[in-house]
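Right, I'll just put the structure down here and ask away after.
Every protein chain of the complex appears in place save one, which is left out.
Per-chain numbering from 1; labels A, B and C assigned in written order.
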Amino acid sequence: MTGHDIAHLGHVEIFTDRYDESLAFFINVYGLSLSAEDETSAYLRAWDDYEFHTLKLSRSDTTGVGHIGYRASSPEALERRVAAIEASGYKTHGWTEGDLGHGPAFRFEDPFGHIFEIYWETRRPDLKDDERPALKNMASRFHGRGCHPRRLDHVNLLAADVAEFRRFMETCLGSRVTEYIQLDNGRIGGCWFTVNNKTYDLACTEEHGGQQGRLHHVTYATDQREDILRAADIMLENGVHIETGPHKHAIQGTFFLYVWEPAGNRIELANAGARLILAPDWEPVCWTEAERKKGQAWGLKTIETFHTHGTPPASKN
Amino acid sequence: MTGHDIAHLGHVEIFTDRYDESLAFFINVYGLSLSAEDETSAYLRAWDDYEFHTLKLSRSDTTGVGHIGYRASSPEALERRVAAIEASGYKTHGWTEGDLGHGPAFRFEDPFGHIFEIYWETRRPDLKDDERPALKNMASRFHGRGCHPRRLDHVNLLAADVAEFRRFMETCLGSRVTEYIQLDNGRIGGCWFTVNNKTYDLACTEEHGGQQGRLHHVTYATDQREDILRAADIMLENGVHIETGPHKHAIQGTFFLYVWEPAGNRIELANAGARLILAPDWEPVCWTEAERKKGQAWGLKTIETFHTHGTPPASKN
Amino acid sequence: MTGHDIAHLGHVEIFTDRYDESLAFFINVYGLSLSAEDETSAYLRAWDDYEFHTLKLSRSDTTGVGHIGYRASSPEALERRVAAIEASGYKTHGWTEGDLGHGPAFRFEDPFGHIFEIYWETRRPDLKDDERPALKNMASRFHGRGCHPRRLDHVNLLAADVAEFRRFMETCLGSRVTEYIQLDNGRIGGCWFTVNNKTYDLACTEEHGGQQGRLHHVTYATDQREDILRAADIMLENGVHIETGPHKHAIQGTFFLYVWEPAGNRIELANAGARLILAPDWEPVCWTEAERKKGQAWGLKTIETFHTHGTPPASKN
Partner (left out) sequence: MTGHDIAHLGHVEIFTDRYDESLAFFINVYGLSLSAEDETSAYLRAWDDYEFHTLKLSRSDTTGVGHIGYRASSPEALERRVAAIEASGYKTHGWTEGDLGHGPAFRFEDPFGHIFEIYWETRRPDLKDDERPALKNMASRFHGRGCHPRRLDHVNLLAADVAEFRRFMETCLGSRVTEYIQLDNGRIGGCWFTVNNKTYDLACTEEHGGQQGRLHHVTYATDQREDILRAADIMLENGVHIETGPHKHAIQGTFFLYVWEPAGNRIELANAGARLILAPDWEPVCWTEAERKKGQAWGLKTIETFHTHGTPPASKN
């Protein structure tokens, strides 16, 4: 069960060329909490994320994704994974000393320019007095600020060859595919991966802009669908660009809202209801091109920018 | 990671001495679907349960729990678990041929009289034409009937010695403890277990009635908290005894509603929001007796029958 | 306070040329209850409608609206209104004996071919044993069937001259305007009316198809927004055409879902939250054409058929 070597998606680093505005958005509007800040980055988490940070927001002259971190299931599992990655032939960057929020991490790269890392040692948030929860089984106090998602959910990347990306995910992380899009031309249009019981923790959809290493979106999970309806009100009142939603995805059945944070990175809020992938022999669900043309679950047509907008944009790549 | 040998709670069998009324309740009011029925039992499932049945409702002259089934992660994992159980010294019943909904199962028993089984081979529901979902990633059509929970969630048993029960769960199923109650007298008042990312799939609380093998409750998960508020209306309109709720548990933070089905078995509906146990090194949360006396999350005092009512009742045991 | 002579929108009659399918839709999918049926019509109500019927569904060789009924505030108020209508010069049809669900009604017609009636004497539903509510302050039992809206909300008509229609509503019913669309060409694009504290009970939007007497849609209110999300699932599973939504209207802020019943009449479910028009001197809200181009509250573009589809269609008018 190599898939169990990796416990869960740990954090995502994204770049912003409007750091102050992006940070204000993530704290006050989106509703994450600041664990720490250094010269280059802010370390953010949702109120029930158990790790020090799940979003690293880094100052940059561009946008897009910095790296994607997955936490291993144990020190031994981490070693097994590193050995497998090294044997795989995929590009590796070797060990880093870690970051403010976790210990040593092994970095590697997919064939499309996205940097991944895996790590075991982690750090819990240092709760300030007003961050201690009334109920000790929650990671932090429910603060009620902004859209207040509960935890990091998933990241969606763009790759020129999704089938090749799939091999990378299976080989390096032991991820399994829960759903995918089979195009008429024989290509895989998109693929949804998980390393645990979540319906997905990473998605990859086909890059149509001829770019490398682009981010499609980062997503946090809300407790209820109603939280997402309220979030839409909050985005509207704060002048945030709502790209599409709220609506329900046909794929995975997730209730969603997509917005663009001030630097242009697409950010989602999602709610999967009680849906989990519990079957150890789950058969990946295949969606044909004809089926996808029906739009989202309740008929919403997929908005054009959803196929074209990724970060960094072409001019910054 | 022996815990990963077991994939998830698969089904629960409960006895009823009012079979027809219980069956009508589970189908029309609670909102499960009938996969099959034979001379002794009805095989029921929630609309998004992927297996043939998750509740086996059996005619009996008593009430309470028949057996609890867990599905293994693979044929090899099943073998490993059987070997471990046989080596453990716990009472075993050996292999059964299986049931309508699954293949061969190995049965064993906890020291308090509850029968468990583990199995690998399973069966998907035979969908009737009007049960096929519009979206192929759902197990069955969303029928909207009754309280329409989405999937089986957990079972709660009673045991005279919860610490001993805990050893049983760790040894036989590789379950891990996510939360527990530490009584002032040194005993464990209750313990919540999981084999995967769910916050719990089985709970055990202390038996105060001097009985053996009693059931506290069986629970299905709803997609949203609002579904539980609506369920309370439906229970009220159908004359079902609402024991307590809707409210939010302090332990695990689950939003809940408890009712008694016609034969007296306690049945719950629950919603955990987006809460999952993702940390591979999750530290079990300890609740003291003093903390428990504060009542549920928002202050509701635990109702007296919650401490006394289990099935079968004393006279039937 | 002539507006207070009319208490509320009482019922809407719609025609269907697929009576059996339409009736099955309204009962099983939309979730209304059948109060009675005669050779020509079915008399339907929502579970908390206090009158015998709020929807009269009539067999026809066409579709669209039959008539719109408003209930007066008292016998004297009814007399005052009849005198005002007779003095107005608008076309009158005189008194009818009433219908299964109410007493004598005075009929009159707007300049665009829609027939209205006002009445005082009404009838409560004859509750069958299984329709009696657990709580005596509800009109009927909450049945949980289909989308189970709570009460009739509003009707939307099409008229070639909305300003003229407005004069009709003010003169005949004492309605007040709560919101309206001011087009750049000086015309009124749409107007929302109420006779009480509801944000609107009737809307009129501009007819672009050169037709007379067309219906845009009929709407019932759900208790919660989440009911509308669930309704979308139910519509999807029952193969009902979802035209647009769920989303939130910019005008009036109502959360909505539009579907077409089997005969093609557009039917909505809506939730206004806690919004009421309490101000006796409410200043009508004016929306410009530029503002309307921004789409709905959260950015959804108004679907093309929303501007073109009305019933009856051109060929049947």
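Keep in mind that, in the parts below, a residue touches a chain if its C-beta (ideal position, glycine included) is under 8 Å from a C-beta of that chain, and two chains touch if they have at least 3 such contacts.
What you are looking at is a predicted structure, and each value in this text was computed from that prediction instead of being measured.
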Which listed residue (C:Lys91, C:Arg187 or C:Arg275) would be found touching the missing chain in the intact complex?
C:Arg275
Of the residues in subunit C, which ones touch the absent chain?
1, 4, 7-8, 48, 50, 71-74, 77, 135-138, 149-151, 153, 179, 196-198, 221-226, 250-253, 271-276, 278-280, 282, 285, 287, 291, 297
Touch rule applied to subunit B and the missing chain gives residues 225-226, 229, 232-233, 235-236, 242-248, 255, 297-300
Determine and list the subunit A residues touching the chain excluded from the picture.
133-135, 141-144, 146, 224, 226-227, 230, 233-234, 236-237, 239
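Heads up, the rule we're going with is that only the chains that are shown with their structure count from here on.
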If each chain is a node and each touching pair an edge, is that a line, ring, star, complete or other?
complete
Copies subunit C and subunit A - interface residue numbers shared by over half, same or different:
same
Taking each chain's centre as its mean C-alpha position, how far apart are subunit A and subunit B in Å?
32
Once you find the CA centre of subunit A and the CA centre of subunit C, what distance in Å lies between them?
44
Give the residues of subunit A that touch two or more other chains, as numbers and ranges in rising order.
225-226, 297
